[in-house]
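With one protein chain removed, the remaining protein chains of the complex are shown where they sit.
In order of appearance the chains are A and B, and numbering begins at 1 in each one.
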Amino acid sequence: MSSSLAANGDMLVILRHAPHGSSWLREGLDAALVAAAFGQRVSLLFQGDGIMALVPGQEPGALGQKGTAATLDMLAMYDIESFYADASALDRFDMAPDDLQLPSLPVDGATIAQLIASHRLVLTF
Amino acid sequence: MILHILNRSPGTSLVYRDTLSAMGPEDRLLLIEDGVLGALTSQVRHFQSVEGRLFALREDLASRGLEGRCDETVQVVDVDGFVTLTEEADKTVSWF
Partner (left out) sequence: MRYGLLVQGAPYSSQASHSALRFATALIARGHQLECVFFYHDGVYNASRLAAPPQDEPHLVDAWRGLNAGHGTQLQVCIAAALRRGLLDERESARHGKTGHSIEPPFELTGLGQLVDLGNQVDRLVTFAP
């Protein structure tokens, strides 16, 4: 777990909702993608139920709802490369940090506080 | 100093725990909407770690009939006070 000083950036997007159950995650990722396309340095923090976005093997919904797994693969194309995962949520859901769809750095509360402090703008979804 | 704004009751949502753990030592927490339920004497123990930095919005307490039940350790602010808190903070983070 990292407790070292976190990266600086223009925008920290905190994703707190799981895929499929609501549009929060998708709309949060859209905001991150657009910000990156506008040249902002964007970091993503998956927190609470939001770490479910990182579970491998997600599928579209039964009606063909896209979900968000495909969007995660696009992040690198937009030069979003700073991914953080709430360590306590990983523990709670028994998820191994090396078995995530995106390689994300597990972070504790103190590091999350540093992330919030070191990004000019913080948006929660 | 960062102003954190929380609108969920500790009785229905655990988001307050993530909020508290994400707060720096100087940061402040403002309870609004259903968040003001956390300011009641019976609930305020959840926010012990930010005692002295805990605020609640008066009109959200009053509309719920809770002004008299707000714990005395909580600093009650009106909407002007809300604006002042945002002036004094470097930025705000909303938790819901």
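Things worth noting here:
Criterion: contacts are C-beta pairs under 8 Å (C-beta built on N, C-alpha and C of every residue); 3 or more make two chains touch, one makes a residue touch a chain.
If you're wondering where the values come from, they're calculated on a predicted model, not measured in any experiment.
In the entire assembly, the chain absent from the figure touches the shown chains A, B. Taking the complete complex into account, residues 10-11, 23-24, 27, 30-31, 34-35, 37-38, 40, 120-121, 123-125 of chain A touch the chain not shown. Mapped onto chain B, the footprint of the missing chain covers residues 5, 7, 32-34, 59-60, 79-80, 82-83, 86-87, 89, 91-92, 94, 96.
Here is the rule we go by: only the chains that are shown with their structure count from here on.
Between chain A and chain B, the centres computed from C-alpha atoms are 26 Å apart. Those residues of chain A lying in contact with chain B across their complex are 14, 16, 47-48, 86, 88, 108-109, 112-114, 116-117, 120-122, 124.
If you check the complex, the residues on chain B that touch chain A are 2, 14-15, 18, 21-24, 27, 90-91, 93-96.
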